[in-house]
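If you scroll down you'll find the structure; I have some questions about it.
Excerpt of the complex: some chains, original placement.
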Amino acid sequence: MTLNIGVIGTGAIGREHIKRITNTLSGGKIVAVTDVNQESAKQAVEQYGLDAAVYPDDVSLVAANDVDAVFVTSWGPAHEASVLAAIAAGKYVFCEKPLATTAEGCMRIVEAEMKHGKRLVQVGFMRRYDSGYVQLKEAIDNKFIGEPLLIHCAHRNPEVNEMYTTDMAISDTLVHEIDVLHWLVDDDYKSVQVLFPRKSKYAHDNLRDPQIVILETHSGIIINVEISVNCQYGYDIQCEVVGEDGIVKLPEFQSITYRKNATLGSNILVDWKQRFLDAYDAELQDFMDSIKTTGEPNGPTAWDGYIAQVTADACVKSQQSGGKEEVVLADKPDFYKKGLETASL
Amino acid sequence: MTLNIGVIGTGAIGREHIKRITNTLSGGKIVAVTDVNQESAKQAVEQYGLDAAVYPDDVSLVAANDVDAVFVTSWGPAHEASVLAAIAAGKYVFCEKPLATTAEGCMRIVEAEMKHGKRLVQVGFMRRYDSGYVQLKEAIDNKFIGEPLLIHCAHRNPEVNEMYTTDMAISDTLVHEIDVLHWLVDDDYKSVQVLFPRKSKYAHDNLRDPQIVILETHSGIIINVEISVNCQYGYDIQCEVVGEDGIVKLPEFQSITYRKNATLGSNILVDWKQRFLDAYDAELQDFMDSIKTTGEPNGPTAWDGYIAQVTADACVKSQQSGGKEEVVLADKPDFYKKGLETASL
């Protein structure tokens, strides 16, 4: 049984997913593509030798009879409409972040999905599929460290270009921590605050970098996340959870070690695209597998997309106000309480 | 384009590969199975919901028109005949180790393949596809450590049952180091010697454990391999290459780290099947991909299977003689010099 997939948006991430489905993963087939740049859509078909139709827009692609599931990999502002179209057609959707660029947009998707009556949407928060985070989750769920009290995180990129502005440290960067951390401790955020330390000489004029974001959950867990997008040395994701009985920490990216020139060293990644390669594979394989075996995707839900957007909005507000900002979420519908959402690989 | 695969031998490893091809990897399909226990073959079809014919024996399976490639995953003594049958039929073969249980048997396969005129056979030495070994290989090939002079290795299993005898430390255990190490340094073995240290109290009566194997290559590299198959603490593979300018070492298996009970710790695998999971996936995907793109498999060759067998025989001879034994290989045919054999993933 093959899952037939239509791809909306054939830019970089869209083509990565096309390549995965076609050359690496099992059980899916790209049968349809579209892009606002039709030439790009045609090139993608050629580049990967696809047996796929090129559609003029998302609506016609979603409507195609042979499309079982849709990948939304267009630019952010276009996500909401494509996802709503897919839900209206009863098609499964894998949507890259953001689910929508506003909390209201996310809520419209949540409501559409609930009205449809079963889960159709998975949001592309791939870290839940990373082996390191999965090990952390298992340790926490097994009470290996007792109740979690604190989380120390860092999200570091070697550099960013001048298009990257202060608020993107939240919407493009922190958003991954926002999703994975509440999942990790099974708790919701209560408040956030952004602090601006001394600015790095490598940060552009219109960018405050680094930043520290402090998130507090309802149970009182305090999370501090360092965001450094001009750290120079590499792409580095750190996460350490402090519990009542012990601490667990994300592993370093796996590298040979060496002894040379008075140094005992190992390699740190520079290219972020290498860091979660296995997680991207696992998330798409799980999306396809769980649809086949349970009739619903199993990963991050539309509700998780909504949480991410509300929390990110509060962080941006704190960037501007300088103070602590509340995270005000609607009550979680029962609809989204049923599953475990990727507790293990 | 799908590669149609017939599986000879539906025991544990056979089923693992069936599962991989069916549920995880891209581009292959199991269309035929056989086993000396026909019931087992039928169960495998059912277990994985295969659309595959059950054949009475290897010969009939190999002859099936829709079979493009054969997986030989039966017990060792049966490998040679199945591989020779596949070559005779001009079918591709992926053969688990050993290629044959004697050097002469391996040589018969080598000769059959050369007579056929192009590479058909890949031997299941999966370590060449392990990300850690690949990184070691790249570092050595890039002269990061200068010329290699010494290699320190350990191959440790938590325990073995009473069926495991002294010689199996060579044929079942060391054989993986035999293959991967000569590939790593692109050199051939000249002599071997096995030393028996004090015996572990956990070793059975008919087993000398641990053992130390010392291999010397033609360029003078000395390799020492500790084999401990009752080490109790875990499944642990170590490899450190000492070069003129520095040292590179295999990474530990990736684990979260923890702080608890006065210990800073990480987890060591206990189950060997977990250690090379990604490598098994990569080797089979590469087998299929390189056949499709180049018309030949790209991994360990029949000649590598022959090297492994001759070297293992010398080691067993040294176990018995107590002395140093020469490794006498036939001249390497030009046929096997053409490729690079999996230099990178």
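What to note about this one:
As written, the chains take the letters A and B, and residue 1 is the first residue of each chain.
We take it that contacts are C-beta pairs under 8 Å (C-beta built on N, C-alpha and C of every residue); 3 or more make two chains touch, one makes a residue touch a chain.
Keep in mind it's a predicted model, so treat the numbers as computed, not measured.
Because all chains derive from one sequence, the complete complex can be expressed as a copy number, which is 4 in this file against the 2 shown.
Keep in mind that, in the parts below, only the chains that are shown with their structure count from here on.
Between subunit A and subunit B the CA-based rotation angle works out to 180°, given as a multiple of 5. Those residues of subunit B lying in contact with subunit A across their complex are 22-27, 131-132, 135-136, 139, 144-145, 245-251, 254-261, 266, 278, 285, 289.
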